[in-house]
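The complex appears here without one of its protein chains, the remainder shown in place.
What follows is chain A.
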Amino acid sequence: MAVERYLQNAISDWMCDDGPESDIVISSRVRIARNLKDHPFPLLATDSQANAVINKVSETIINGKMKQIGNFDLILLEDLNDLQKKVLVEKHLISLNLANESRKGAVTLSENEAISIMINEEDHIRIQCLYPGLQINQAWEMANKIDDILEKDLDYAFDEKRGYLTSCPTNVGTGIRASVMVHLPALVLTNQMNRLVPAITQVGLTVRGIYGEGSEALGNLFQISNQITLGQSEEDIIRNLHGVVNQIIELERQSRRNLVEEKRFQIEDKVGRAYGILSNAKIIDSKEAAQRLSDLRLGIDLKMIKGISASVVNELMVMTQPGFLQYIANEILTPEERDIRRATIIRKKLLEIK
């Protein structure tokens, strides 16, 4: 089945290359929302109306001018079991909303998994482009190009005054959500996030933890994205995000330097303990794993740990998520069983490298 190849590896091909600023920025993503004219939004569409949208859009993507971008596979969500859906969510290839809410959802994925076009999510079309490191401009350019190609064959719901019309009023206008995933262990350790988050919010951006609930960010991973979609051009939105992320990178680097200068032993101890526990533990829950992996990654970035690449940590971060663990095990696991599996996977991976 076509979907298997997208589930095998925890880390997508596009993530294997290091992007710019990859010691802090994990990935950049641009998602744009589009809808077809004269079709009810997915929320109110009947099954046959929703199927008509899938046929129309996927036909354009798979057989149309999109060939110049690459080859795409169409995956219907109704053909997937819950575990398979979970894995796609954990790899950020589909949204939680598409996995859980959509009745007639589908996704088309590019072979390297850098491009995911969701169909019948909240909107008819959601084009998502992922790049490693800080490459938010590149992600926008690619999404923009794909949008132009699709628009040659599809009639979009567009209004001169309101722009691209979307199911939710928070996406109307440009329909763009640009986001950057950053690893900020030093800013968290020095308690600076409480001060930083309101400042980021004030310039029209939002910050949220990638894993974990609410403001709690497991593994010190945060997603920073634009909030406003109407009344600003795409270029301004991208530039604003890029500028703020550059400042955050500078702050994180400064904090890391300070930590190394003032608390080298404590940091080395933290990193060493993380490595020790991760390579020896027999049981580890997701919260501890995320924290230890973050510590390990900090050690790699600070050159305190050698011989392990940061991409291994990225990979483990996804591999130790509940969906992926169970998919690999090929069965539903209790939380206790998951904690054992999680520890095993991490141990084996770290042993492989040494």
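Going forward, a contact is a pair of C-beta atoms (placed from the backbone, for glycine too) under 8 Å apart; a residue touches a chain by one contact, two chains touch by 3 or more; residues count from 1.
Everything that follows uses one rule, which is that contacts and distances are computed from a predicted model.
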* Asked: Of the options "Electron transfer flavoprotein subunit alpha", "UVR domain-containing protein", "Acetolactate synthase" or "Spermidine/putrescine ABC transporter ATP-binding protein", which is the UniProt protein name for the chain that has been left out of view?
  -> "UVR domain-containing protein"
* Asked: Among A:37, A:264 or A:348, which one is in touch with the chain left out?
  -> A:37
* Asked: Out of A:167, A:220, A:255 or A:320, which touches the unshown chain?
  -> A:167
* To do: Specify the residue from the set A:229, A:255 or A:286 that touches the hidden chain.
  => A:229
* Contacts of chain A with the missing chain: which residues? -> 35, 37, 39-41, 43-44, 122, 144, 147-148, 151-152, 155-170, 172-174, 176, 228-234
